[in-house]
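As you look at this complex, bear in mind that one protein chain is not there, while each of the others sits in place.
Chain naming follows the written order as A and B, and within any one chain the residues start at number 1.
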């Protein structure tokens, strides 16, 4: 849809909904959100970081959302508020409300007769729904999704195309699962027995709380015996792997490619950078931040930021430094030896 | 199914099937397996690691599986055996036998008339099966799977939903492929030609041996000219990438996110930790263990454990240490210089 076809809102109308204070003309109308750089006069942009102050000065936006500290940094009509990025998220949702469900089950879906599907849910083509599945009101199940026997789906849920949910897994309200997500595949449970691996049946479930969003091609394995649990409000990016019996605390956000090994317990409100790895059976406290590409091998009991990535450099430098890294312990011992060298003796009088 | 609906077995019946020795009442009946912590009196738990001895003392399990060394650590009815985890795997499989195939081809599957499908195989809805595909007895092909022309599938195989197998790939008996697995996509073969990449046709296959299990969203590329081979009994976790012309030796187990680059040869009985990477054209000996997050850049000729992960620390510490890492070679040279300083000269007599 082009901006011109959209409903417009005045700053006054926006502030009435979401609070904040207007500086400048409250009757300015906008039709869409934009970046400072890409904005046009019928859009509203935002400044959440002073790094972009020069872009604020140059923007063609019709209005902007700023914090108190940037109130005087522009003459554009503006909404002043405590958290411009969150405010912007709300305004963007106003202009871009997302698709409404089209209630009904597509003729080309295969639904077990024992399934209980809310009347106003939308079931797309080529969906397969197993025995005793329950799907709540207003949920949308995209084309090609497969829900195994006994799966429970809350209300207001959106599964994009080609999502798989294995049997007996539970999905809360307003959960979003992007394409390619696999919930409830068997955990990696194998027992060595005389040179061969025996499969250990994985009989737990995955239980996903309300308001969780899971990115494309992420996998969450079912528990071995007890359940794997993703608490409410957790946000998972793409291509994450959550192993069996992991528990992720409420409102934790995890970036792409993170791997969390079996039975790890992650606290609430944590932020885990992309491609980090958390070893099995660890406990991570609430509000811990883990930097990108960091391997966590021990439990973390205190909030704070933890890091462990090799710094990059030109390859020729790296070759020299990485080679020495293999001799670091030896180097430390040589320094110890130097330190033990007898101090310069006091010169005795001649 | 609730435990109460399940068939129960006495310890005597279990030992008759799987061996081991009973200590305590052999007539105790159990209906399901459980963790020591989550167990109820109608379940059997296990102790495979002395770390959990305190859980053994507190468990509510009706019976436990223990090793000889832990025989006296509990008064509960118990099965004493050499390998409690493997024993537990067998008992769990007894209680949780997995779904039986429901023979037949779903009406909403598209099967090429030249395909040969065993009568007792189960083909789910929205499955697509190409020309000359063969599917063996008792195999289950889940909803939405696509098998290209010429694919061969053994007997007792299970493909969960939304698995893709490209043309001509071969899958052995009792193989399990989880949802989102892609077998036989083109390897990353490109040739630079005057500033543009030419695609190199990938004309090999993927050949998967018996008893292999492959986790959700793992990809195994077809060979460039010869085949990519996964030997019997290999276990691959989720989101692994196996490049073209790799060979993985029998009974090797590989954890999530491992990437194995083109033409690498991995030995038998190896264990490769999560998120490790093996560079192309290397050879890894049998029974090598590679720790999590380790990049292997040279062939490994001897069994043993190999590691190369940056240790994590609080970010403020990491900043200082990582900054020095970029000067490590220089530091080593400075130590060399210190070591060459003339030794304290013998004082000549005045």
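By definition in this document, a contact is a pair of C-beta atoms (placed from the backbone, for glycine too) under 8 Å apart; a residue touches a chain by one contact, two chains touch by 3 or more.
Predicted model, so just to flag it, every value in this text is computed and none were measured.
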Contact partner of the left-out chain, one of A:54, A:69, A:96 or A:114: A:96
Which of B:164, B:228, B:252 or B:329 contacts the chain that the document leaves out: B:164
Contact footprint on chain A, counting only the chain that is left out: 32-35, 38, 83, 85-86, 88-90, 92-93, 95-96, 98, 106, 108, 124-126, 142-144, 160-162, 176, 178-180, 211, 213, 215-217, 233, 235, 237-239, 251, 253, 255-257, 269, 274-275, 292-293, 309-315, 318-319, 322-323, 325-329, 331-332, 335, 338-339, 344, 347, 350
Missing-partner contacts on chain B, residue numbers: 108, 110, 126, 128, 144, 146, 162, 164, 166, 180, 182, 185-186, 188-193, 195-201, 203, 217, 219, 221, 225-226, 239, 241, 243, 257, 259, 261, 275, 277, 279, 290-291, 294-297, 304-311, 313, 317, 320-321, 323-325, 327-328, 331, 334-335, 338, 342, 344-345, 347, 350
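Here is the rule we go by: only the chains that are shown with their structure count from here on.
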Approximate Å spacing (C-alpha centroids) for the pair chain A, chain B: 26
